[in-house]
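Here's a structure for you.
Complex shown without one protein chain; remaining protein chains in place.
What follows is chain A.
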Amino acid sequence: MKKKAVITGIGVVSPLGIGHQDFWNNLVSGNSAIAPMECLDLSKYECKNGAEVKGLNPEEYLGRKGLRYLNKGTKFLGSGAKLAVDDANLEIDEELSNHTGIIIGSSLGNFSQTTDYFHDIVRDGPSDLSPMQSYDVALNSSINYVSVFFKMKGFARTISSGFTSGTDAIGNAIKLIQNGKAKVIITGGVEQISLDLYMIFYLRKMLAGSDGAGSEISMPFDKRRNGFIMSEGSYVFVMEDYDHALSRGARIYGEISGYGSLFTGSRNSDIGKRVEKAVNTMKSCIDDAGICTDDIDLISANGNSGKLSDLIEAKAINKLFGESGTEIPVHSVKSTLGESYGASGAAQTASALLSINNGLVPPTINCEEKDPECSLNIVNKKLEKEINTVLINSFDLSGNNSCLVVKKYE
């Protein structure tokens, strides 16, 4: 009998609010976090909107000591982790620290701080740089910071797999709980908006508005959709071995019971092949959870407003779910939250757990002129419904397709 991986704490640092209550209230109310970006000078570029984290006071969570050496991503992750651990009412004492690890997904980690450091080297010369300038510039230094902050002894792992990074980190964490490598794992995703992130999406014309026409908003599955809105934040969970959670009387938000991941196919693949890969991934995840498609009450779509990616996802859902594919409720948190890249699967996981606990599905806003090629039951108004099992889709057009099943705790 496999051990069960349950979630007992949720920590959110997001453009829709700090802490999971604010995040949830704004998400179910359909309040959008999308606005012209303030942290970057985009005067030379046509795409200006984004979803930024605002109002985070990291000192509240991490204390003052050493804070000035930490970069934005580390403040996001550290604050998110502290919120999650406090939410779980968990004390990581010396004994438990030996059985506690951290696995976080982030596509870029602190890459933009690394390139800032290089920019300083070539502009000012290497000799004037102090070692403290590179204190927190390793791609994985945010995760190391959290492991040191909580004095964890188990393990620390950063997974980078593009858009599916957070999903893959959570999927890996389930397995390490199931095979007994840890009792507690701090898991989830983190990503930060930076000039680097902007440039790679902008040059690849993936951002909403990059075709020079249409509005710069996120419109998943709407026929006017024209790219995604970049977002940021950290979505962190305390995942526990069920028996451990039970023994300490922890509140359980739900179980992560299935995970599946496959490569999406090469960049030359046609739509048919891509649909097939998305179908196979969802299927392998549902099989991993030991359930069938009829058990799924809600699909948390990848739906990031990308022209091609939303179409592939809709066709894949139709294909896998057959007739019920047009009826099963589908929503995308990215309509209000934007596309948080390596953190997005973790953001969807937070939303799925809160849907299960509150009996509510957040609306997919801006889906007003439904794309006739995407024949899905898109939830575009807040929906009251008992939710027991959610399928989370996390798709990268040039990387993995990854899925999770989140289940009510029984």
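Some notes on this structure:
Everything that follows uses one rule, which is that contacts are C-beta pairs under 8 Å (C-beta built on N, C-alpha and C of every residue); 3 or more make two chains touch, one makes a residue touch a chain; residues count from 1.
Everything that follows uses one rule, which is that contacts and distances are computed from a predicted model.
Taken from the listed names "Na+/H+ antiporter subunit D", "Xylose import ATP-binding protein XylG", "Malonate transporter MadM subunit" or "Putative 3-oxoacyl-(Acyl-carrier-protein) synthase", the protein name that UniProt assigns to the chain not shown is "Putative 3-oxoacyl-(Acyl-carrier-protein) synthase".
Among A:Leu176, A:Val275, A:Leu376 or A:Val405, only A:Leu176 touches the chain left out of the display. Of the candidate positions A:Gly17, A:Gly73 or A:Gly162, contact with the hidden chain is made by A:Gly162.
Considering A:Leu67, A:Leu129 or A:Leu308, the position touching the chain not shown turns out to be A:Leu129 (whole complex). Residues of chain A that touch the chain left out of view are 97-98, 101-102, 106-109, 111, 114-119, 121-123, 125-127, 129-131, 134-141, 143-145, 147-148, 150-162, 165, 168, 172, 175-176, 179, 181, 195-196, 199-200, 203-204, 261-263, 265-267, 277, 280, 396, 398-400, 402.
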